[in-house]
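A single protein chain has been omitted from the complex, and every remaining protein chain is retained in its original position.
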Amino acid sequence: MVTAPPLTPTFLLGLTALAVLTYDSVWPDSTDGSVLTGISVVGSLASLAAAGWFLTAGTGLATDGVSLYADAVVVDGMSLFFTALFAAVTILVSLASFDYFAGKENQGELFGLMLLAATGMSLMASANSLATAFVALELVSLPSYALVAFLKNDRGSSEAGLKYFLIGALSSAIFVFGVSLIYGATGSLLLPDVAAAFESGLGDRVGIAGVGVLMVAGGVAFKAAAVPFHFWAPEAYEGAPAPVSAFLSSASKAAGFALAFRVFVVGFPLGPAASAGIDWALLFQVLAVATMVLGNFAAATQDEVKRMLAYSSIGHAGYVLIGLAALSAEASTNGDVMGAAMAHLFVYGFMNTGAFLFVALAENWGVGRRFEDYNGLGAEKPFAAVAMTAFLFSLAGVPPLGGFFSKLFLFAGAVEAGLWWLVVIAVINSSLSLFYYSRVVRALWFEEGDHDLSGAPTALYAALAVALIGTVVLLPGFGPVIETAQQAATALFA
Amino acid sequence: MVPVEYYLVLSAAVFSIGLFGLLTRENALLFLMSVELMLNAANINFIAFSLQWGNLTGQVMSLFVMGLAAAEVAVGIGIILVLYRNFKDVDVTVPQSMRW
Partner (left out) sequence: MNPWIAIGALAVVSVGIPVAMMAVSSLLRPSVPEQGKSAVYESGEIPTGTTRIRFNIQYYMVALLFVVFDIETVLIFPWTVIYRPALEGGASMTEVLAPMLVFIGVLVVGLVWAWRQGAVQWVSSPRALEEKTEANQ
């Protein structure tokens, strides 16, 4: 029996954003972020709890789902799963922002924008209409542009903001043009109606629909930082304040994939689409290979840690794209492989956020950005270095960390679907990634360094600890995560 | 009634002009104008198809696109302003403190 509205997790995030703005209206000149951090963390925790409760308490939302507002929004297992992820990342990033932005001006804007973006992400995961999808996409993008350019006297930050904005504006224009073509071909923006039109045959409108699908894929690729709209990612992640990079590279990317999963699986069913010549699984196979090869090889040649993480984040987008690439019209493995991709995004949300938060910590200490600058940090700050080591090995997929299991399920699903060649490429890339991640680990532990580090910022440490728990302790708890994800994904194909 | 293909040709032309401007211009403000052209090309489609299908979905969607385009410009000009303060220029090729 559901007494709360099904969209409660999304509403809570939005209300928290309004609460932050209200607080900032009453005390506009405050530079003390403790209350703002408190509001953000409590609000996101409430949202996380609501999503978790809906998922597990047998409310029926996880299996059946409900559609609201004339089918424009749907709440089901997948949307709740992703909302829980977004809320968790928001908690981590809010905690880290407390120390990172301590004493700076305009903290109200920072937390307000972050929560608004989180609201948009949660809405993206729930969007059942291309109109909702577009509005939610912009609700994520617009605050993100401002967040990247947040340090307004910093040249790198404003340059990163500009580049992110330029490519974002271009890709959202492409996305909306694609949506208009889909509307022209099918006469509706609601995904079930679009699917029905695909199934009953498009006639001579197949050409329009095909171009539309391609353009929608472009818009989604931007959010997920996948080829061909990945150019912004290294710049934006490098120039942005590190907590913002953490937020964008894990939550924003997951939101892009959440949208892609629903729009392509529900809206453009593969069977009729492929027989009409719009075989988008093939498109995603090409994109997956291009994205992971480019991301991993570029990451291997970097000499700044943050930029390396940015390229590795592109590489991970390539792995997750397997979740779409390995789908086929009649296979029973569809739910498994897409669920594995969702679980990988979930684990990635913790380990990648954690890695970027360590970079935030290093920036907070005033340590440089290059690999050499991290030399010897392990001896001086053992806890943070241990956490970073765990995040990096988990990102590389070393057993027995969380990242290993999610990758294992993902690759196994792809092999089952018959895409062994894709898995071979992915495994080669994955072992290459071990090389460049271990460069950081070597710098941390095996090189001599000399630093003058001031203290241990409490909130940043707390965020690191939570991310570490998410990465390491998810390991025995990985069963429920993958089960929930695969159940939610299978429900999408029903 | 004007056949819907004509509108498609018109919107494709407007979209391509926007895309061309976006790829060739170096001034950030002209860049914004090009993006507006592309968004309005989508609006032409929405309204033409709305008439053709006889439902109002497309018209309402075009209102949303207009609203979001305004918001995008507001954020975009803010970022361009910050860029101008830091680099004394609105040329998008000038900021190169990071490798591409």
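Residue numbering begins at 1 within each chain, and the chains themselves are lettered A and B in the order written.
Rule of thumb we're sticking to: a contact is a pair of C-beta atoms (placed from the backbone, for glycine too) under 8 Å apart; a residue touches a chain by one contact, two chains touch by 3 or more.
What you are looking at is a predicted structure, and each value in this text was computed from that prediction instead of being measured.
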Completion exercise
Among displayed chains, the one left out touches A, B
Practice task
Could you tell which one of A:D24, A:E138, A:E304 or A:D336 touches the chain left off the display?
Solution key: A:D24
Completion exercise
Among the options B:L23, B:M66 or B:V94, the absent chain makes contact with B:M66
Exercise for the section: Tell me where the left-out chain touches chain A, residue by residue. Expected result: 18, 21-22, 24-26, 28, 108
Practice task
Could you please point out the chain B residues that touch the chain left off the display?
Solution key: 60, 63-64, 66-67, 70-71, 73-74, 77-78, 81
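By definition in this document, only the chains that are shown with their structure count from here on.
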Handout entry: Centre-of-Cα separation between chain B and chain A, whole angstrom
Key = 26
Handout entry: chain B to chain A touching residues, read off their complex
Key = 4, 8, 11, 15, 18, 22, 28, 31-32, 35, 38-39, 41-43, 45-46, 48-49, 52-53, 55, 57-58, 60-61, 64-65, 68, 71-72, 75-76, 78-80, 82-83, 85-87, 92, 95-98, 100
Problem - chain B contact footprint on chain A (complex, rising order) - result: 131, 134-135, 138, 142, 145-146, 149, 152-156, 158-163, 165-166, 169-170, 172-174, 176-177, 179-181, 183-184, 187-189, 208, 231, 234-235, 238-239
